[in-house]
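Heads up, the thing below is written out as structure tokens.
Note that one protein chain of the assembly has been removed; the remaining protein chains are unaltered in position.
Coming up: chain A.
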Amino acid sequence: MANPRGTTVINGTFHSPKTQHSKWQSTDGVKNGIPKEAQQNRNPRFSDKPIFESYPEPPLYVFVLTYMGYGIGTLFGYLRDFMRSWGIEKCNAAVEREEQKDFVPLYQDFENFYKRNLYMRIRDSWNQTVCSVPGPHIDIMEKVSDDYNWTFRHTGKVIKDVINMGSYNYLGLAVKYDESMKTVKDTLEKYGVGVASTRHEMGTLDKHKELEELMAKFLNVEAVMTFGMGFATNAMNIPILVGKGCLILSDELNHTSIILGARLSGATIRPFKHNNVQNLEKLLRESIISGQPRTGRAWKKILILVEGIYSMEGSIVNLPQIVALKKKYKAYLYIDEAHSIGATGPNGQGVRDFFGLAPEDVDVYMGTFTKSFAASGGYIAGKKELVDYVRVHSHSATYATSMSPVIAEQIIRSLKIVMGEDENQGEKHQTIGAHTAFGRHLLKKKIGVVVVGFPATALAEGRARFCLSSAHTREMLDKVLEVVDKLGDLLNVKYFPYKKSGHPALHNEKSFDKEASFDEMSIEPEA
């Protein structure tokens, strides 16, 4: 049997894939949707020295079948479009007004092709309606479609106690209201919900100051500035740091908000291969040597944009090497810790803490409060001059409403818990351990996961994502593993079965326990 591309060496032993013949019928077939093979979870494997991350690729036939599936789906799409335009098939989509039929069409035909024909079939995998706290268990409102996913209606029934592997609740701080949230309730009653003004005008409350000081203490930096939305924090603050004549080196898998911020800044953008330090160094050298394109003038600044943890890949940034590079070539480093703040590092201070680097090593820290702190909003942290500059020039501070005081109080409360200042909560342990057919079956078994496909990931790289939370108990995780195991067999999507070790621990993209040593972590049988 031919070896798959990218044979991997884990633990010094050589693993070969199961030689399984995958039949068409084992996946959902074309009728129900595009077979999105759920790939194995990306398991970052840690050792104390160079980070060794293994991304075994599935065998070649999987790629071929996936592309074939898309191809057939596209053909069917053309056929149905044809039938619809000739009136043979009923068109359920919304249409343009009669009075505006002679306007230039609002959408290009092809733009909507993907949406109409491929996305519609599997639309029910997303946008589940939740009606409870997004904690370890979640209640989902049942949704059915009478017309093949064009419209949905709620039956009124509630699927209770689904194990929630889809929400970003890493520290388990999204809980049903209890006495510990009294401060949040008091803030709500005293301040109300809204602010109705910007930070520069009348929107800076004493709560914001309190939050910023506490956050600066937590992160061990000189100053912090907070904003009302995490996405907007990137999109509105990267343009003020760099402009025309500057160079941005951005990881190719960066989040949309970072890409939008980089584009709005007007600087030259050059992507480097994901987490590939050699490629980054090569780009740095070439850029400094050749200068700006066409004029050859020297670059004003070089900014490297990376994320702490990449949510779609589950990989951690190679921070020590990138910091060494940036010092050598005098570039600036901007790190987006949306997923890693609170969840990585011995004190929850993010990837910098995780690698044990000094706070001055990174120039700009950015993060969001949505994931680990169960609130919303974002922040920028760093030296006082940087934060002062951001306070004065940020688009968000000048034109956008400031954060709601209730949200600010929730973040203060979460911070205190994470910092261990709150006696009532004790230490929050970060427990670790370990496609659409996949998602649907899992929901039937009352486990909620996130299924991602094109265009958020590459065409043949659809995946199911499991988000761990410290609120998940051992029983829940065992149940999930069991179900995933059975489903994997049923759907024939197990490509790399690894041996179960004595401590089956679920790997995930975030959450690394300060106590468990890395040797204990082992790789479990994936989906």
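Odds and ends about this structure:
Everything below uses one rule, namely that contacts are C-beta pairs under 8 Å (C-beta built on N, C-alpha and C of every residue); 3 or more make two chains touch, one makes a residue touch a chain; residues count from 1.
Definition applied: contacts and distances are computed from a predicted model.
When the unshown chain is looked up in UniProt, the name that turns up among "Serine palmitoyltransferase 1", "UTP4 protein", "Large ribosomal subunit protein mL40" or "AP-1 complex subunit gamma" is "Serine palmitoyltransferase 1". When the missing chain is restored to the complex, the residue among A:T66, A:S340 or A:S396 that touches it is A:S396. Contact with the omitted chain, checked across A:Y61, A:Y107 or A:Y148, is made by A:Y107. Remark: the omitted chain is touched by one listed residue; of A:S257, A:N275 or A:S470 this is A:S257.
Among A:K217, A:K244, A:R285 or A:K486, the one in contact with the hidden chain is A:R285.
Looking at A:F63, A:F76, A:F113 or A:Y329, the residue that reaches the missing chain in the full complex is A:Y329. Where chain A meets the omitted chain, the residues involved are 94-97, 99-100, 102-108, 115, 119, 126-135, 138, 141, 164, 166-169, 174-177, 181, 184-185, 188-206, 209, 228-232, 235-236, 241, 255-257, 260, 263-264, 285-290, 293, 298-302, 329-332, 363-364, 368-371, 373-376, 385-386, 388-393, 395-401, 404-407, 410, 448, 450.
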